[in-house]
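Take a look at the structure below.
One protein chain is absent from this view; the other protein chains keep their places.
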C-alpha cells in the first residue's frame, strides 16, 4: 500500500552533470514549466562522470531522510540515447527514476519494491524532438514533474523486470561481495561496504596497512592514526582526524579499491 | 504582446561568482527579503571569471526550457562599478537583465526583442549605499525581486539602444563568424558554434586532426574515436565516447579555439 502522497512533493536530483554547465538548471526550468509548485532539492550533481556505483551509494545514503512522496531522479547515464532502458520504481514511500544500469541496486537491496516499469513515454513541453544526448531535459525532467503532480509511473511505462542487482555489502564467509570502498567524501574519509555489525570484531587491511583502531566518535581518535568509525549510514569508514585518509593511503575512486577484512 | 506572467515567477541566476563565496547566497537573501514567494533557480555560478561569451552560450542553451515569465539575471561583469550600462530586455515570454557587454548577443540573435532599457534605479532594501563592487547584491537582486512581483523593466530604466551584437553562428561562405568552440562541458565535449544544418555535409578540423565521423547517438560511437554529434541545443559537438575530447585535443576555454570547416 502506498502512503498518501504529500500535497507538495519534493523532486530530488542526483546527476554527474557538474555545475559548470547549464544541465541541472535546464532540468529545473523544465520541471517548473510543468509544475510551478514543485520543490526541487539537489542531492549532488558531482558524481564522478559515468560512476554509476558512486551514484548508487549517494542515493542510498540519503534517500531515507527525504519526505514521503519524494521523487528521486537519477541521471548518471553513459548509455543515453542508446538501447538502455529508463526505469521507474515505486515503494511505499518513494518513487525512483533512473537508467537500468545498476544505479538502483543499493536501494533495491534495502527496499520492498512493488513494481518496476520501463518508461516508454514522457510529457512534452514543446514541439522539439527528444534529443539523443540530453534525456535529463527531455525525458527525466518532464516525467518527474508529472509524477510530482500525482501521476504514477505506470501511466508512462510498461511492466518490466529490471536487470539482476549485484551484491553490494560485505558478508563474512560469503564470496558474493568483497570488501571495498564505495565513496570518498570531501574530508578524505573512505566509506566502505562493511556494515556496522562487524564493529570491533575484525581489522581492515588497505594496501600494506592494517587498521585496528576502532573509535566511537572523532574525539576518541588519536592524532595521526587512521581509525575505523561507523559512519552516519551504518557502514565502516576509514578516517584520519582532521586529515585525509584518502591522501594517506593514496586511494582514488578511479582505481579498484579492494580491502581485506582480517581477524 | 507579452503573455500574461505566471503568478509565481521564476528568477534564474547565471554568474561567475563560484560557490566558495557568499555572493550567490547573498543575492538570494536580498531577493527573498523583497519577494518571499520568489522561486530562484541557479543556471550556473561557475562561468569562468569574466568569460562573457561562455555565459552567453549557457544562457542561450538553457533559457527556452524555463517557464513563461522567468526573469534571467546574468552577472558576469568585469566592468562593475564603472561606466558600463546594465540593460533590461523583454521578450514575449521572458525578461533578461545583464551588463551591456555582449552577454545577451546569442539570445538577441534568437529572440524578437521589444525594447531595451538602461537600468537607472533599483529598489533599496536598507540605508546602505550601493557598493561599487557588488551590484549583484545592490542592483541586480533587488531589481529581479521587483520584476518577479510584476513590475516591468521600464519602471527602473530609460529606453536605450544596446551595443551592436557580434555574429555568433558559423555560416558557410560568410566571413562574419568563424567556426569556434563556445563551451567545454564537464564531460570534455567541445560545443561549437556550427548549426545542425551542416550535419554530414562537412568535416571539422581542430589543430592537425580532421574529424569525419558523424554519429546520431553515443551508442554509434566507435571506441577511442572523436566524433561529431548534434548536441542538445542544435549545435555540433566534438565528443569522445566515455572520454574527454578536450583532453584529447588539449583544448581550453582560455585560449583561442578556432576550428576549420572543410569539404
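Going in written order, the chains are labelled A and B, and every chain counts its residues from 1.
The rule we apply is simple: a contact is a pair of C-beta atoms (placed from the backbone, for glycine too) under 8 Å apart; a residue touches a chain by one contact, two chains touch by 3 or more.
Just so it is clear, the structure is predicted and the values come from calculations on it, not from any experiment.
From the set B:60, B:94, B:117 or B:134, the residue in touch with the chain omitted from the display is B:134, counting the whole complex.
Set against the missing chain, the residues A:155, A:232 or A:252 yield one that touches it, A:232. Although one chain is hidden here, its contacts on subunit A can still be listed: residues 6-8, 10, 12, 19, 39, 41-46, 58-59, 61-68, 70, 183, 185-187, 216-219, 229, 231-232, 237, 242. For subunit B, the residues touching the chain absent from view are 16-30, 32-33, 36-37, 49-50, 78-83, 125-126, 131-134, 137-138.
Note that only the chains that are shown with their structure count from here on.
Centre-to-centre spacing of subunit A and subunit B amounts to 30 Å, using the average Cα coordinate of each chain.
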